[in-house]
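Before we start, here is the structure in question, set down as structure tokens.
Then we have chain A:
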Amino acid sequence: MTGNKAVLTGEHFLSGDLACAEGAIAAGCRFFAGYPITPATEIAERMALRLPEIGGIYVQMEDELASMAAIIGASYAGLKSMTATSGPGFSLMQENIGLAAMTEAPCVVVNVMRGGPSTGQPTKPGQQDVMQARWGSHGDYEIIALSPNSVQEAFDLTVEAFNLSEAYRVPVILLMDETVAHMWEKVVIPPAEEIRLVNRKKPNVPPGEYAPFKPEGEDLVPPMACFGEGYRFHATGLTHDEFGNPKTDSPEAQFQLVSRLCEKIRRNAENIIKTEKVMLDDAEVAVIAYGVVSRSALSAVKKAREKGIKAGLLRLITLWPFPEKQVAELADKAKLIVIPELNYGQMVREVERAAKEASIRFLPKLGENLHTPGEILEVLEAK
Partner candidate 1 sequence: MPVRIWRKPLDLEKAKPPRGEIHIIKDRCKGCGYCIEYCPRRVLEESDEINKRGVHPPKVEEESKCVVCSFCTAVCPDFAIFVVEKPCEGGC
Partner candidate 2 sequence: MTQNENLAHPMEVFLRKSRIPHIWCSGCGNGIILHSFIQAVKELEMDSDKIAVISGIGCIGRVAGYVNMDSFHTTHGRAIAFATGVKLANPELTVVVISGDGDLFAIGGNHFIHAARRNIDIKVICANNFNYGMTGGQQGPTTPLEAYTTTSPYGNIEHPFNLVSLAAASGATYVARWTTLHVRRLTASIQKMLQKRGFGFIEVISPCPEIYGRRNKMRTGLEMMNWLKKVSVIENFSDPAKAEVSRDRIIIGEFVDMEKPTFESILYQTIKRVQEGKGR
């Protein structure tokens, strides 16, 4: 696994899907399991081509249920692992995303969002899976989801997704719009040594003393041994104690485990959350947007400024955990918050929750067309 073959340092012209694949490889991903689906297929194709070059494993599974299960298995056997899909496949993955959350398996799931529900519009963009990413599996758990708005960011955030998954032992979801996945832009891949990589904490106790689900340190994350290292540990999707023993009747065990799974993300939220703030300092009207929509939003805000309107943009890079504090701060200052989304009302609910007093305008969009800057500008002007 030579560094230079894995990290294609230099300037490239890539699509979001391809940049995502390169980001994964640069982040150390050496196992990819997938099943073809538009508009995420190119990620699998790139991985099938690239992983063998660097000694990594590409396997095409029989479905997305299997893909998700296989990447958890590979993660437990010690490799950084990923799968990529779109809405229908993402739905099939949900049960095992819960398993990954419950057993704290670091892994990355890419969902290139297309129009739904059901088979919907396979080649058209959507942002209709943002709530599913948060709540798709049953039970209480926390998850991390990131949303790139450019091809460069598809690369950068895939690296980040791996780092977060390793640091917090949690599945991380990269929610990419179809538009970002299929657009071609310049990408700069830095030299390998300039890419920050995070690896899971390893146990520093002998096998006899290892408790696989006992957190170590403030971050509430347990060190992770892998299969074959001599720790002979057990993991289960059942509620379990620190040793991995099933505890199906104990209310204390249920509380202790589920609350820790949530708190390890909630308490670290400020270290996880990334947003981009554009001209917000004196903003009276603001747009909150993510993914490809933030690009139209940015031009709308710039045009508004040209017209003397004090407009700004809060771009959500991290969707989950939700940047509540950032939204609440904005709501204290801005008279109006505009939320354009490629869905019929999803993140707007979170914004409403975090920004109780603010006046909020939701701009839904379904189908082929993205919001134009003009459409957003119109609302900013009308404030």
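Per the selection procedure, all candidates are chains of the complex that A comes from, given by their letters.
We adopt the following convention: contacts are C-beta pairs under 8 Å (C-beta built on N, C-alpha and C of every residue); 3 or more make two chains touch, one makes a residue touch a chain; residues count from 1.
From a predicted model like this one, the values you see are computed outputs, not experimental measurements.
Touch between chain A and the candidates 1 or 2 in this complex is found for 2 only.
If you check the complex, the residues on chain A that touch candidate 2 are 30-31, 33, 52-53, 55, 57, 59, 61-63, 65-67, 69-79, 81, 95-96, 99, 103, 226-238, 244-246.
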